[in-house]
Each structure stands twice: as C-alpha cells, then as structure tokens.
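What follows is a single structure, and I will ask about it in a moment.
What you see is the complex with one protein chain gone and the rest in place.
Order of writing sets the labels: A and B. Residues in every chain begin at 1.
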Amino acid sequence: MAERTDLRHLAPAGRGGQPGGAGRRWPRRPGRSPIPAAGGEARHLGDEHGLGGTARKQWQLVLRRFVRQPRAVLALLVFALLGIGSTVMTATWRYSYTTLTNTIATVGQGGPSLAHPFGVDPIGHDLLAQVMQGTKEDVQTALLVAVISAFIGTTIGALAGFFRGWVDPVLMRFTDFVLAVPLLAILIVLGNVASKQSGSWLWVAIIIGVLAWTYVARLVRADFLSLRERDFVEAARAIGASNRRIIVRHLLPNAIGPIIVNATLTVANAIILESTLSYLGLGIQPPDVSLGTLVASGQGDATTFWWLFVFPAAFIVVLVLSINFIGDGLREAFDPRKTRVRA
Amino acid sequence: MLRRRSTDLTGDGGGDGTPLLAVERLEVDFPTADGVVHAVRGVDLELRSGEVLGIVGESGSGKSVTAMATMGLLPRSARIRGSVRYRGHELLRRSEKQLMGYRGKSIAMIFQDPMTSLNPVYSVGWQIAEAIRAHQDVSKEEATRRAVELLRKVGIPNPEERVASYPHEFSGGMRQRVVIAIAIANDPDVILADEPTTALDVTVQAQVLEALGAALHTTHAALLLITHDLGVIAGLADRVVVMYAGRPVEVGTVDDIFYAPAMPYTLGLLGSLPRVDTDGSERLRPIPGAPPSMLGDLRGCPFAPRCPIAEDRCRAVEPELAAVAGEHAGHLAACHLAERVRASGTPLFAATSADTDGDGDGDGGDRRP
Partner (left out) sequence: MAHTDATKGAGRTAPPPSPSTRHACRAPDLYDLSVLAYLLRRLAASIVILVLASMLVFVLVANSGDPLALLRLNPHTPEAVYAARRAALHLNDPLWQRYWIWFTGALHGNFGLTIGNQPVAPQLWSHLLVTLEMVLIATAVAIVVGIGIGVLAAVRQGKPFDVGAAFTSYLFISTPVFVTGLVLKEFVAIPINNAVGHTVLYTLGQESPNLSGGFWQRLPDYAGHAVLPVLTLVLVTYPAWSIYQRSSMLEALDSDYVRLARAKGLHPRRVLIRHTLRNALIPVTTVIALDFAAVLGGAIVTENVYSWQGMGTWFYQGVTNLDFNTVQAYLLVTAFFVIALNFVADVLYGILDPRIRYG
C-alpha cells in the first residue's frame, strides 16, 4: 500500500495513550495500563531501572536493550550495509548508472553474469549500477523525509501540546484533512506539479516530508499534553524556568523515545511512498533513477527478463523490512514494558 | 533451598485430616529480558476451613504471586514448582479446563484493583449472573434475581436498579463490593483476597472490609487475606504470615506477630504502623532502604542490608524458618537472631529524620547482587 500509518499504530502512542489514533476526539475512556506484568511482582523491575539512572544511563540502557535483540541488530547491519554499500558502489563500480554497456538484454541473454551481476536492461544499462544508484537515492530521500517530518512534527506538536491556544485546533484540523484524503492522492497531485519542475530526489523528499509530519505532531502533542501537567514541570516553573527551557530541557527529553521510534518508521514509510510515486512516474524522474522507476521500467519484461524486476523490487522490500525491524527493536528498547514478560 | 515441612507451620493442632488448602514449597520464577526473577522462593501455607490467614509484606514480596499461582492465573511464562492442593487435589500444572470446576466454586478470588477487575462492557448484573451460571444450572432470569440478592448482601443500595448498571457507573468501593459479590456467588470454601482495599480511599476501606466480613459470615469460607496493611490484618486475621523477598519470614498468631515479633522485618513493619495507643508524639519508624531485587540469586538473609542488627552470618547464610525458642510451636521466624529480637522488644529502627532518609536512599541504591 502506498501510504500507511500501519506500523505507527504500534508505536508508543504517548503516555497511557490509547491506540488507534490521537486524532479521534471521542470522550476517551480511561486509559488502561499498558503493563503486561507477570502477576504483579515482575512489573516493578522496569520502573526500578527506568528511574534509577541519569540520562546517560538511560541511553546505555536503551542501547543495551536494543543490542539484545538479534533481529533488530541484524536489521541495522543490513540497513547500514545497503546505505553505505550503495554509496560506495556508485562511486567505485566499473559502470555508472547512466553508462550504456555493449551488452543488452535480448532473448536468452543479458541476465546476471560475472561482468553484470544483476544483468543488463534492453538498452544496455548495468542493472547493479542502477540498483545501487536507486538504493542510494531512496535512502537519501527517506532519511531527509524523516528529518523534515520529525522536525516539523516535533515543533508543531510541541507548540500545540504546550501552549494549546490556536495552534492546537489548527494542527488537529490539518491532521483531519490529511486523514480524510488518501495521502497518496495528495502526493500524486503534488508530485505532478513537482515532477514538471524537477525530478530530483530533493523535491520528492520535500513534498513527502511536508505531508508526513502529522503523525509525529500528534504523538508529540499527546505526550506534551500529559507531560506538561506533571510535577517536574511545575517544579521547573516554580524556580523560574522559561517556557523555552521547559520545552527543550524538560519535556523533549521525555518524549524523545516515541519521536525516534516514529522517525524510524517514517523512513520505512517514506521509501514506500517514494518508490510508489516514482513507479507511477510522478516521483524521481530520468535521468535519476529510484528503485520505483526501475521496477516500473522492468515490469513489462518481468517474465522474460526477470532480473529487471526482481532485483529492484527485492531491494525495496529488504530495505523497508530492515528499517521496520530496526523501528520495532527501538520501540522495545525504549518501552520494554510493552513486551516485558515473554514466553 | 528450603526444607521445611508444612506441618511445622501449623503446629498447634491443625492435623485433623487434610487441610482445605495446602501450599507446599511453592517457587515461582519469571524469565524476563533482564534475567530470571525469583518471585516466590519457597512458600508453605495451610488454610483450614473457616479461618482467616493474613499474608503481609511489602510489594514485591511474592504474596500476590502466591495467590495467583494458587488460582492458576500466572502468565504462561511463569515457572512454577511445588504443590498447591485443595482438599488434597493438586491444582498446579492443571489445564484451564481442569481448573474450571474449582475456580469460583471452591476457591474464589478478589483482586486488588476494582477499577480494572470488572469487564467494562457488561453490566454488573450480567457479570454476577455469568458467575452463577458457570457453576449452577439456573435460568438467566433466576441468575439475575440472585445477582440482585448478592448485591444487596454486599451492601449496594437499590440493587434492583443497580444490577443493570455498568462498572464505570460505580465508585471504586462499590465495584469492589461487586467483585466480592461475584466471589461469593457460588458459596466457595476459600476466598483469596489480594490487597482488596489497597486501591481504595481510606474512608471506603472499612466499608469494603465490612462487606467482606459479611460475605465470610454467609459463606463460612476460609479467607486468605493478602495485604501490606497490618491494620487490616489486626482486625480480621487469625494467623499471620509475614513475607519478605519471596518467602515467609515469620509465622504466628496475630498476637505473636503484634506483641512478640521475632524477626526484625516484622518489627520494622510494626514500627511503620501509626499507633493510637501512644501519645502521638512518637514518630513513625520506617524501614530504611527497599526490598532486594529478585533478579538473580540472593546470598545470605535478604533483609540483612536493611537490618540494623545484621551480623556477618546474616550476610553469609540465609536463615531457615524455625520455631522461635521459648514460644509456642506455631510461632516461626526466619532469623539467626530471633531470640535476641524476641527478648529485646525495643524499637530497632530510628524515628524518621533527615539522616535516616539519607541512609535509606544509600541502602536502596546498591541492593543488586
């Protein structure tokens, strides 16, 4: 699916947050405790750890919890390999993604070989070079989207949650708007405009980033709404801390876990959105390539020249899967109570 | 680790046939991401019909886990050893279906938090009637009629109307009464009450205890009353088990525990209890520090780090639960220095003050093995 909030449903939705979208404003039922404790006694452990240490210890703890999950660590390695590997390969591989080689894909040839590990396309592009270039652009795009959306989302969410006032309703209305229409449809409209100006990955990243921040914003808002009522904010205010200081020094550090987890999942989502948009011809434009455009041009020959479809498609899936696993691992590392006692 | 016989605990002539409920050498471990938590490390209990047995201890002492294990309600990840028998029938390692016949009918349970223990989507009458129909072959109408009676019995005003109300329309104290009504719906022989008043306002606690007392009166059930509140125990219990770090550290009658404690921890608990029989100028005497982490293995007496009179052997060898010298056979304590504690009778713990607070924090910090 092109756009989905799916994995985000699983992200920690704020303290005591109800799953299922903070955008819904039914009179909420009292939040149930998210603690799946073991009959009562084991549940104290997490708190003991959590409260005991300084901020630095917390990070060490998060790191320790992360590295304890083989799946997440493996996913991180795969993602790093793809990200760094594609950058290195585009610089060092003997063909560039624009090079027209002497081999072309015709009946019975052009498939993977020593010279062209991923094969070549019907006009002679080396597919490895193209897939590497596409991977690099996809990762760049997705990371930029995550940075843009996390920045906008955190800022707006923090303002709305902390000051409320007019920011809050405006944010919620905009969120409603984005929820009411398929995100992909808006992207298609924007992409159609943008792709006429420039088909560079930068533009694609910007239009996705500008639309993808609402989830972070709602998350941060919900977190801030509850955090601002807490005693330590009162205490900070009592000793004369400015609003800015309270937000930056007291509230943000407490909301950082969900933000990071969500930014990670945004990376995965952005790759899906970008490749879908590019597949539809409204994202990254030639001469640039993305995994989405590669799949689009490979689809017609998928049964005869299978490599044209399989390699770029597999790279998208592995890329997104690895990021999703990283996000999942981060969530467990930040919020272990959710998965504390396991069979 | 523990080699006590359960008969040691009863001593004073409880040997007339099989006990109603017998817990023997119960051990419960939870594997967690951080390691194995030894929540219960050897508990022996006996409950005779009609008696009220109190279990006291701080949170984390394993008292709730003991009750949950008895009902077979621990998470699947829990590793349970030992034995729990109801009238001689083993209850551990039984399937849900095998336990169906005992639960609610022979042994009923009251949970700690009435705000969460009723299903929010069904009316209270529905939930009581469901309990009745689980064990009795009656029509829905008849079950609802009995539900009204039960609500009346636990002191809900206007039970005919309130029977159709949903849990969220009740206050915490009222909800706990509903839970009590569910517990007594099938005339159980044993009621396990896991901190039944902890989550409630002080003013409501007495009313709920009253309802519980009325429930005992009508069912003649034995009660296993779990609490951290010695005040609750003093008013209701016949015998008391004090638990610390997953095992009993002192067992005796209410008088034993309140007037002749033989374990520093019990003494500490009593010191934390506000008293009305003194002139009121006396400060509370809290126990410094916090209970030990149950993660990994403990060495020595688990209370030693917080104990003001701990000696080297306390830190080296965990004392066994044994009869206190000079006491009747039913008074047991797990303390190397039981005799000295019993004899001294003076407060071991300093009154609340700034320096002990500081001490307490320091102790709490390095309690991990």
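We adopt the following convention: contacts are C-beta pairs under 8 Å (C-beta built on N, C-alpha and C of every residue); 3 or more make two chains touch, one makes a residue touch a chain.
These numbers were taken from a predicted model, which means no experiment stands behind them.
**Student:** Among A:I260, A:I316 or A:L330, which one touches the chain that has been omitted from the display?
**Tutor:** A:I316
**Student:** In the complete assembly, which of A:V67, A:A185, A:A235 or A:V248 touches the absent chain?
**Tutor:** Per the contact definition at the top, the residue touching the missing chain is A:A185.
**Student:** Hey, which chain A residues sit against the chain that's not shown?
**Tutor:** On the side of chain A, residues 1-7, 9-10, 18-21, 23-27, 29-30, 32, 34, 36-37, 173, 176-177, 179-186, 188-190, 192-193, 196, 268, 272, 275-276, 279-280, 282, 292, 295-296, 299, 302-303, 309, 313, 316-317, 320-321, 324-325, 328, 338, 342-343 touch the unshown chain.
**Student:** Name, in rising order, the residues on chain B that touch the hidden chain in the full complex.
**Tutor:** Considering the whole complex, chain B reaches the absent chain at 71-73, 75-76, 96-97, 99-105, 108-109, 111, 113, 116-123, 130-131, 134-135, 158, 161-166, 168-171, 179, 182, 186.
As a working rule, only the chains that are shown with their structure count from here on.
**Student:** What whole-Å value do you get for the distance between chain A and chain B if each is reduced to the mean of its CA atoms?
**Tutor:** Once rounded, the distance between the two centres reads 48 Å.
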